[in-house]
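Apart from one protein chain that is not included, each protein chain of the complex appears where it belongs.
Take a look at chain A:
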Amino acid sequence: MPHVLLIEDDTSVRDGMELVLRRHGHEVDAVGTGEAGLELLSRPRAGGIEIAVVDLMLPGIDGFEVCRRIRGRGQLPIIMLTSRGDDLDVVSGLEAGADDYVVKPITGRVLEARIRAALRRAGPVARTDTDDFAGLVIDRAGLSVTKHGTPVPLPPTELRLLLELSAAPGRVFSREQLLTSVWEHDFLGDSRLVDAAVGRLRAKLEDLPAKPRYIQTVRGFGYRFGPV
């Protein structure tokens, strides 16, 4: 069963979540600080960890910074756990690279469902072909993206979003459609998840993120891949 890294400073919450996750069959590493969590990830045997659940408000380095540092080194799915839920926090968390966020308090069932959804997104996508869009090469079998020969490392959600969009170049996807197909959320998920992920993808793929070529905005509807 999936191995979860839980970074949460409040003991009771940490214990409660650990209890719930273990009951759902997860292996859990629960730590109280971002430093401890990052240290755990950098250990050689940390390859077992498949997903991180990170609280935003932490002593020492905060959840945003933890998220950025995890993103800096790999593609581990991250669920951000926030007790604030203010728009600004949510947006900042998503822009820092979180795949999802949940607002406390949250029931065990919902947390479990979110973890499963995030892991599913990180899993392989069953399409086998390679597309070349003016230098941007998407290998659907090897799940890799290169631009003019240079690999572009993408975290699972962004990769999945790119695969979804590029599967039908020219087709317009609404935010709701993308939420359902990429995030597997019902519509109560926030369309800002989509906007934030698109923003991060553009930053990595586009030559001029302000004038995107690959992922274009269709005002009033959503997003479209190309035409390049």
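We take it that contacts are C-beta pairs under 8 Å (C-beta built on N, C-alpha and C of every residue); 3 or more make two chains touch, one makes a residue touch a chain; residues count from 1.
In this text, contacts and distances are computed from a predicted model.
For the chain that is left out, the UniProt protein name among "Amino acid/amide ABC transporter membrane protein 1 (HAAT family)", "Ubiquinol-cytochrome c reductase iron-sulfur subunit", "histidine kinase" or "NADH-quinone oxidoreductase subunit D" is "histidine kinase".
Within the full complex, the residue among A:Gly25, A:Pro105 or A:Gly149 touching the omitted chain is A:Pro105. Although one chain is not displayed, its contacts with chain A can still be listed: residues 10, 12-13, 15-17, 19-20, 23, 83-87, 103-109, 111, 175-176, 186-188, 190-192, 219-221.
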